[in-house]
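Complex shown without one protein chain; remaining protein chains in place.
Chain nomenclature is as follows: A and B, assigned in order of appearance, with residue numbering initiated at 1 for each chain independently.
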Amino acid sequence: MSQEKEVKTKGSKKSLQTARNTFKFIVEDYLQGHAHKQEGKPVVWSCALAEKELFYAMGLHPYYPENYAAVCATQRKNRDPSAEKEAVRFAKIAEQAGYSADLCGYQRVATGYIMNDDLTDAPLGGMPAPDLMVTTSSVCDVRLKWFEDMAQRLNVPLFTLDRPERVFNDIRRHPMPHEVKYYKSILEDYMSFVTDVTGIRYDEDRLRECMEWSYKTNEVRLEILDLRKAVPSPMGCADGFATMYPGMYCSGTEKAYNYYKELRDEVKAKVLAGEGIIQNEKFRLMWYGIPLWFNMGIFNYFEDIGGVFAYEPAYNPSPWPQSTGDDPLTELAIRSLYTGTSMSSGMSSILEQCREYHINGAVLAFLLTCRPVYLPALETKRILEKELGIPSVMIECDLVDERSYSEAQVKTRMDAFAEQILGQLEAKKEVA
Amino acid sequence: MNEIFAQYCNNRHDMARKWKQETGKKVYGYFCCMSPEEILFAADILPVRITGTGEPLQKADLHVPPNSCPFARSCLDAGMQGHYDYLDGVVVPNSCDIIFSMEYLWKTLVKRPNPPSMVGGIDLKPYVHYINYPEKINSRGVLPFYKEVLSIFKQELERGNNRLITDEDMSRAITAYNDDKFQLKRLYEMRKTDPPAVSGFEAWQAVYASILMPKDQHAALLKESLDEIEKTGRKAEEGVRIYLSGSAMDRVNADIIKVIEECGGQVVTDDLCVGTRSFWYPISTELPPLEAIARRSLGTACPRSTVKERIPENRWAHIVNTIKGYDVEGAIFYVLKCCDARLGEYPHLRDKIKEEMGLPSLFLEGDYTAEGVEQMRGRVEAFIEMIGG
Partner (left out) sequence: MPFYAGIDVGAQSIKVVVFDGEKILGARIVVTEDEANRAAQRIYEDLLGELKLSGSDVEKIYVTGWGADDVLFADGKSSEQVCAAKGARFLIPTARTILDMGAEGSRVMKLSADGILEEFVNNSKCASGTGSFIELGAVYLQVPIEQMGPLSLSADGSADVSSTCAVFAESVIISNIHKGEPLERIAAGIHKSAATRVSELLGRIGKVDDVVFVGGPAKNRGLVRILEEMSGVSFKIPDNPQIVVALGAALQASTKQKRKRRKGAT
């Protein structure tokens, strides 16, 4: 391997036009939100896995501190190259106030950001102050505690969408009646909460409309995923992560649907033309976990030796249950309860995906501060090896705080890993 | 305070095995104090809380990453090593992220005593029981939901053990549990004096024993000891009065209480799951038993739960309840690394305890080893000297 190759933190090279346009999409979304706030309309702060339709149906403009932390991980104050990344600046403020450096990077960055007196002294002009906050109990404890803490610091009302944490195998995927009933009662409570705080009333038709957009969006996103199974890979992880924003954070809107339609057409054209991200694809990798937002360039690391990052399980949609024709809240409750967050469901689905995407190796982003990502990492490694003979390598780091990133270490590991995979492919060829 | 408590604290596995042999009954393990132990007790099963060893890991290190909660890792390691081979079942509630993952980890990695009986992809006699504990413990729809969760658990137990659990069984369990809670509360009451009647470490031993042995037996023994102490009027050492707040406090971590005492402090009350959180609030005897048990479990002041209030206050009410009347002079937070819920609420609690009660706090991040506890001695000493003059 060439000695000069760098894993210096930098942005990624995206291969799709739509992906390159995403930052514009995000910036516009941020600006729209500021305008929305100026018109006196309410702004909500929330997080991934809260159902986004709930916001659009109630006329709230959502902001996501976690996504904002990721933005901060790529920006420096006044674009001054000698300044530390904004994420690091904010994380330090939080740590000084007693928030452990072991806590989720998103939480530290966002907490440091709100402890700054001036919310606009930050990338993209900051997030508009929230009128309310909504979090979910799904996936991790951090979101509960972090939002509770922000609610107290900013004195802004908080609502928690308490989604039962189900454990199921394929047979029991469909939620049980008491689970649906409970989650529906939570959704109803949410509606009255918003009405109480903002005066806006729940409009069933409006919600149904949003849900239709998100169903459609989900369908297109699933189509894209299907296209990504093609060899050579038409769309890799760099593009995958770059294009998650509209789906993760704006689902339920027409603009998100249009965005993915365009993306699908672009990917489809590439598949039809047999065009891959790189010219000579030799091996395909999976990226497990959330990316290192300050260093997206890592996805291009293996390209000159024929390696592509073809698939990432994070942020991707799963099929939704058939619409039942029930009232939209029941339908939404059932849909949400289909998401499996337990290790049991995680393990079986990752095996399936590695087969479908023809994966030869996995890079496990061992995110030091995100428990849902690091907890299953060793088991994932073990199972991939045992069930499919797929080797993997771990990269230790925080997701937004680059202080814990060691370039030299990552480089050594990645290079050794590439050799291992190339050796395996060589051996296979000889056998054949 | 009581020889039998000490035996349970130091030799828990032998004691449980002995009990099992003598009675011929079953023993189940559980994680976290919200677990509905009362239902197990009602089924004539001895519920024991699963804890770790604090020793270097032998097996779990290949499966659970090093930066995960060291307590939970050690629990799993003990399971994988066979320390818990006498358990007939294991209860995993949806508490923190790590315990939630035990549903998979324990099921996959710890050898079970009997083979599963699978029918149509479903295990009729599960070894690991998952309790879908809700996170918003006072929301409008939570009670019917959680009652259903518990009745599914009850059915699993009934199927697995071929016996019905009647309302009478459950009422009997509630009485036994309430008796024990009453004695424990009495024990804590006796620590309000200066010096307290019972030292922090002795009190911890009593609480720890209560989660490892049959509650009725524990209540009787504790009553005897407390009567005795009242009669003789004996007192513990005088010391700077400390409120101890922290993560899982088993035999390994509890040495911090000893260190505090050796440095001239005296733990008089706490916010611990092997402490006030496991017994403070009695179970209602007016309600149907399953509902009463559900309410007790939901009422656990677990740091990982949240509430419906718009500005949640990090369990402030529980903290006030457990500090009030104890003449506390300082708070020590002993939090295990990676314990996100506790780490996340710490800055806020520290500030609030300072503002509203005028108490200084000391923060210690634990690694769940005996050496780690020892390394904290210097800071504990300074903190206690700082308060004591």
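Going forward, contacts are C-beta pairs under 8 Å (C-beta built on N, C-alpha and C of every residue); 3 or more make two chains touch, one makes a residue touch a chain.
The shown structure was predicted, so the numbers you read here are calculated from the model rather than taken from an experiment.
Peer 1: With respect to the chain omitted from the figure, which of A:Gly59, A:Gly98 or A:Gly297 is a touching residue?
Peer 2: A:Gly98
Peer 1: Among B:Pro66, B:Pro116, B:Pro288 or B:Gly325, choose the residue that contacts the chain missing from this document, as touch is defined above.
Peer 2: Here the residue in touch with the unshown chain is B:Gly325.
Peer 1: Contacts of chain A with the missing chain: which residues?
Peer 2: 92, 95-98, 101, 403-404, 406
Peer 1: Which residues does chain B use to touch the chain missing from this display?
Peer 2: 194, 240-241, 264, 323-329, 357-360, 375, 378-379, 381-383, 385-389
Assume only the chains that are shown with their structure count from here on.
Peer 1: Calculate how many whole Å lie between the centre of chain A and the centre of chain B, each centre taken as the average of the chain's C-alpha atoms.
Peer 2: The separation of the two C-alpha centroids amounts to 35 Å.
Peer 1: Taking the touch rule as given, give the residues of chain B at its contact with chain A in the complex, in rising order.
Peer 2: 62-65, 67-68, 94, 96-98, 100-101, 103-105, 107-108, 120-122, 130, 132, 134-136, 139-142, 144-145, 148-149, 303-306, 308, 310-314, 335, 337-338, 340-341, 343-348, 350, 363, 365
Peer 1: Quick one: which bits of chain A touch chain B in the complex? Just the residue numbers, please.
Peer 2: 97-100, 102-104, 107, 137, 140-142, 144-146, 148-149, 151-152, 155, 157-160, 162, 164-167, 169-172, 176, 178-179, 181-182, 184-186, 189, 193, 342-344, 347, 366, 368, 371-372, 374-379, 382
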